[in-house]
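Removed: one protein chain of the complex. Kept in place: all other protein chains.
Which chain is which? They are A and B, in the order written, and residues in each are numbered from 1.
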Amino acid sequence: MLGRIGRWIDERAHISGLWQSQMVDYKVPKNLTFPYAFGIMALVAFAIQIISGIFLTMYYQPNVHTAFDSVNYTIMKEVPFMWLIRQVHAAGANFFLAIVYLHIFTGIYYNAYKKPRELTWIVGFFIYFVLLMTALSGYLLPWGQLSYWGMVVTTEIPTAIPGALGETISVWMKGGYELGQITLGRFFGLHIWLLPLILLGLVGFHLYLVRAAGISNPEGVEIDKKKEGVPFHPYITLKEGAYVMGYLAVFFFFVFFYMHHFLPPDNFEPANPFKTPPHIAPEWYLLGFYTIFRSIPSKFLGFIAFNLVLLLLLLLPFLDFSPYRSARRRPLFFVMYIVLIISAMALTILGTMPPTPTNAMLGLVFTAGLFSFFLSLPIISIVEWGWYKARGGDKT
Amino acid sequence: MIKVVFFTLLALIFFYIIWVNNVFAPHETYEMPMQYKKIVEDERYVKEGKQLFEQNCQACHSVRYDAVYPSAVQANPNLKALQEQYGKVLPKDVYESTFYTELSQLKESLGKVPPDLSTMYIARGKEYLFNFILEPQKVIPGTSMPPVMAGRPEDTAKIISYLRSVSEPPPSEKAKRTLMGIVTIAYLIIMGILLWVWRGKILKRMGLH
Partner (left out) sequence: MEASRRDFMGLAIGGLGVVGVVGVLYPIIKTLAPSAASLAGAKVEVDISQIPEGNVRVVSWKGKPVFVVHLPANFQWNGTTKEDKNRKLLEGHNAYALIAVCTHLGCIPLWKPQGEAEYKYPVFHCPCHGGIYSPWGDNIAGPPPMPLHIPPQNLQGNKLVIGEPGFIKEQT
């Protein structure tokens, strides 16, 4: 019976052909490592956010007087099981960003941004950027002390731009001179549908590009798919299916037993415009940028600095023009990669610490480390071109 | 192999620091003797705790999620009509505008309207609340909170137990949630293992492993 329905659909939609070509005939390298699964985990995390978000919008109220209670009473205590959906969404946002970061650093390691995958990288960068905006706008919604003051800090950052321009941008973000109903209303609208819609489009395009360009190889050499490839299904699908189960097991451990970081206690105090909480800083996924901003004595230069990091990240495929691919084959690149991730992690952790002079100095050191990675890429590329030519054009 | 171990450890340590226990950014901790911690956790003290709350705290504080309001508001006949209309939790702006007079009086005598305590247990934790209620000036110098419970640590613990019951679900519900979590995680681990084993069998059959 099921088979007959399947056949009826297939005669009209021709999907079995799609399954055959995309899943069985599609060949991938045999040596894809565990980090290659971060992409599918990010997709799963995205789906979880959408589904949990849809149900949250049924009960959340985007009004400055009732937002906090709609979350902490209606959702957490009144409607059956909504506490679970809220916890899934809060933990899910953090996990989504964590997986995206791991995915980005995986791509950097294996040089998955090189030809023909530069466009994939660029689209991915915009996914990351829009995702940061989605997370920022979402965090405001519970209207707790951290939500409110975190956004005050964020909307103050454009004032680093000197003159009236910075002030204007800040006021435009807030919709006024302070955070209020206008701000909450517009961030709600952005968060629940405009930004997710843009994300959906970007992710769809990103997936298409991954398929169109073919998956990269950890060794950096493209394989002869016909001879050395394995069918995507079941080789990769079941492997990454099992990895996703592991990811979800870790995820749900946090959801049920350790929400402490994802639902910070300070945010259970309703927003009070007249009282700043003692520890206020952006969420961990933005802390690296925040530390860069904070460490540089000039506010304007700090602003330029962290925007520069974003720009350099976007332009990565063009900064690194070496003929060699994958950190496995590039010892110089490998060393700078270590500098990169140590700096990024250190900058994030420094952001959780109070801004003492020592920490500011360390912030500068690791900011320099971060920049040194990007700036080293053209230099390493030139050196490696030399080696390439000397070896008569051998890419191994 | 070394690289795998190195990068895995690095990632695990990083997320441990920022999500579980940040050893670099310690926050203030407060002391609380174990006997009083036990009272807070004990469901049997909730009822007495609520009575103590009504006697000592309700003059100034509300617990909106439990439909408890400051005495002046409680005496206002409009409260009942509002509760009939809106149910258990009155919308904050309706509450603040209807009882503007009573709340303004509190503000005048204390400098600000004493905060609602519905989520205060989660926001501050029992150790902080214990220290603050017993010795307000020590925790927040210059606060307008009077030391109403001075020298009464056991009663203070009972009041905190009541606040805990407003913030947290009852023990039976907590047990249900724990069970849900264990079942979910166990299911996922089993599914993961099954998928892995099944894949192994299929690949062997296809001669691909």
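Note that contacts are C-beta pairs under 8 Å (C-beta built on N, C-alpha and C of every residue); 3 or more make two chains touch, one makes a residue touch a chain.
Just so we're clear, the structure is a prediction, and the values are computed from it rather than from any experiment.
Residue in contact with the omitted chain (choice from A:V44, A:L84, A:V130 or A:M336): A:L84. When the full complex is taken into account, the listed residue touching the unshown chain is A:F55, out of A:F55, A:F126, A:F334 or A:W387.
On the side of chain A, the interface with the absent chain consists of residues 51, 55, 58, 78-82, 84-85, using the contact rule stated above. The omitted chain makes contact with chain B at the following residues, 87-88, 184, 187, 190-191, 194-195, 197-198, 201-202, 205.
Definition applied: only the chains that are shown with their structure count from here on.
The distance from the centre of chain A to the centre of chain B, each centre being the mean of the chain's C-alpha atoms, comes to 30 Å. Interface residues of chain B facing chain A in the complex, by the touch rule stated above, are 10-11, 14-15, 17-20, 22, 24-25, 27, 64-65, 89, 91-93, 115-116, 118-120, 122-125, 167, 169, 177-178, 180-182, 184-185, 188-189, 191-193, 195-196, 198-199, 202-203, 208. For chain A in complex with chain B, the touching residues are 65-66, 68-69, 72-73, 77, 83-84, 94, 98, 102, 230-231, 234-235, 238-239, 241-243, 245-246, 248-249, 252-258, 261-262, 265-266, 268-270, 279, 284, 341, 345, 348-349, 352-354.
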